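Every protein chain of the complex appears in place save one, which is left out.
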Amino acid sequence: MALLEVKDLKTYFATGDGIVKAVDGVSFSIDPGQTLGIVGESGSGKSVTCLTIMGLNPKRNTISSGEAFFKGKDLLKTSQQQLREIRGNDIAMIFQDPMTSLNPVHTIGHQLMEAVLLHNDVPKQQARARALELLKQVGIPRAEGRIDDYPHQFSGGMRQRVMIAMALINNPDLLIADEPTTALDVTTQAQILDLIVKLQQEYGSAVIMITHDLGVVAEIADEVIVMYAAEIAERGHVDRIFNNPRHPYTWGLMGSLPRLNADVERLVQIEGQPPSLLRPPKGCRFHPRCAYAMDVCRTVDPVLAPVPGEPDHLQACHLDAETKTREAERLLGAFATEASAS
Amino acid sequence: MIQYLIRRLIWAVALLLVVTMIGFVLFYLVPANPAKQACGKACTPEMIARVAHYLGTDRPWYIQYVRFVGRLMPVSFHGGPHFKTPNLGKSFVSNQTVNRIVVNAAPETASLVLGGVVLWMLIALPVGILSALRPRSLLDRTTMTGVLIGVSTHPLFLGLVLLYFFTNKLHWFPIGGYANFWHPAYGEPSGPLQWAYHLILPWFTFAVLFMAIYVRMIRANVMETMNEDYVRTARAKGAPESLVMRSHILRNALLPVVTMLGMDIGVALGGAVFTESIYGLHGLGWWTIWGLNNFDSPTVLGVLVFATTMIIVFNLFVDLLYAWIDPRIRLA
Partner (left out) sequence: MTTVTAEPEAQLELRGDELLVVENLKKYFPVTRGIVFQHQVAAVQAVDGVSFAVNEGETIGIVGESGCGKSTMARCIVRLLDSTSGRIVFGGKDITKLSRAELRPYRREMMMIFQDPYASLNPRKRVGFIVAEALQVHKVGTPASIKQRVQELLEVVGLNPEHYNRFPHEFSGGQRQRIGIARALAINPKLIICDEPVSALDVSVQAQILNLLKDLQRDFNLTYIFIAHDLNVVRHISDRVFVMYLGQIMESGVRSELYESPKHPYTGALLSAVPIPDPELGRSRRRVVLEGDVPSPLNPPSGCRFHTRCPRFVEGKCDVELPELVTRENLSPTHAVRCHFPLERWPLGDEGMRLDRAASASAPEA
């Protein structure tokens, strides 16, 4: 059984300018121990999807609908009280900016212990021991001496380790990591990704990795969701997404990425800007920027349907299968030839 | 830490010297002869000269200044170094030492200012926090209107209005004056109850402006802190709202308020002048006005030195407090 099953999730924000449809009909599921990568550019709805599951959107102006079954319980319909018991205990979250995600006026020990004490009826001494254990596991040097330090005494990479320790301290079944390495340098990013993978294997948690970096997804995800303008453009196993991408937006993302192993004179660029979610384009949301747009794309929003012959690989695009196969091969062929030529 | 305190002390002394020097030069420029004033109307020029010599005002200003500073020093080298009480001099006009004036006036001003601070914080804290929690609610909008009125009302005007209604019309409060908190003086009202009763209107008059400023500031700080990432982290941990508010929002939102409070005490002392004048409180502000009206430089300078010292001490206290409650601040 799936650990988390999300069906037709919608999150709208009421703003002064109108309704922002931040997430508009997203469905996916994740199994225990699996890693799901959600890729997309800023404003594509990837973070809001997870904040909705966690119930962390501002209550005042948020309208959510759909279902999110976690271990058989619909998170969108549980009370705040019950959600609080799940948050930080069964589902934990790591955020993008380690510099601002820790409270500056409390010691990291205090903040770690808080996470333990909120969900477990244990004496403080035991909570502290657990905090220390986690700090050691995430590789904080001299953890005994540093547990009573304040966040500003740690570097960015070390703070993200503390955040990971805090997320894993109650053995969650699901860890949601929202761009955990975006604010970090590349060598630190490698350390943090390694750490997440290592701890995931130890704890058996499922991981949702939200990122804009296709490289990060290729490295750690089993399943991949590509989001564009609040909808899922393509979804499938990581190998299928990278070896047989079926959506023009996925092609655009792959082509616009400069690579270490390929020389291209010009990058493939997606023209224009992502659309406003106040008034998203009619039909397929990607059509104003799509090089393959047809008449039907301007009026009919494509449904997320399986790729022929690949029941677990879904895509939302009107383009015919032959063109897609041809274009995908052309795109991947370009990387391959240039990689071998260089 | 020790180095920090030494540096602050050196700066404090330098600041006091500059402040008194400016005060001295200003009084020297005023075309009034203190000796003539002290002597009275029927004085002959010889008598005035004698008085001037007695007061020391026949000397050039820098000699007078050096003597002033010498009296102010807490140590004396006259007959071997020893500690002494700093001496602010003697009033030219009233027959008192300035030390005496300050000792009598300081409790009245302290009562007014400290009571006012307590009053404004007691009201500003809950109102600011509540309106931050419910932006654009009825409470918030009422508060913001009140803030606008508060910041645009001068204490002089407010004091007169309050006196007119609550004292003249309703006879709820005394017309003014000060009741001693401690010793019952013969024939005069005193004791804590009378003290508070006499000060209610002054406190309110004094506090309204700052109350309004602080409500707005606390509201803005709390609203800003609510959007911080670490508040989201706390919620993601499963912390209940009460804990999020107490441990994560308020701790951070109120840190800058402490600093502001330290700086505003100085500003507030200036505002106390108006309140003291209206309610006839013989505090430091009242004596300053009196000294200025009578060209009595020792009183004015004495009060100035005392008030400056108090402000410096208070600011140092607030800085130390701030370093203690905010782990990111190191004193160096």
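We call the chains A and B, going by the order they appear; numbering starts again at 1 in every chain.
Just so we're on the same page, a residue touches a chain if its C-beta (ideal position, glycine included) is under 8 Å from a C-beta of that chain, and two chains touch if they have at least 3 such contacts.
Only a predicted model underlies this, so the values are computations on that prediction, with no experimental measurement involved.
Looking at A:Leu117, A:Leu257 or A:Ala334, the residue that reaches the missing chain in the full complex is A:Leu257. Check A:Val105, A:Ala218, A:Leu304 or A:Ala334 against the missing chain and you find that the one touching it is A:Ala218. Across A:Gly45, A:Pro98, A:Gly157 or A:Pro302, the single residue that touches the chain missing here is A:Gly157. Residue-level contact of chain A with the missing chain is found at 41-42, 141, 155, 157-158, 185-191, 193-194, 212-219, 238-239, 242-243, 252-261, 264-271, 273-274, 335, 342.
Note that in this section only the chains that are shown with their structure count from here on.
Chain A and chain B have CA centres that are 55 Å apart.
Against chain B, in their complex, chain A makes its touches with residues 54, 56, 84-89, 92-93, 95, 97, 100-107, 114-115, 118-119, 150, 152, 163, 166.
Within the complex, the chain B residues that touch chain A are 228-230, 232-240, 247-248, 251-252, 255, 325-328.
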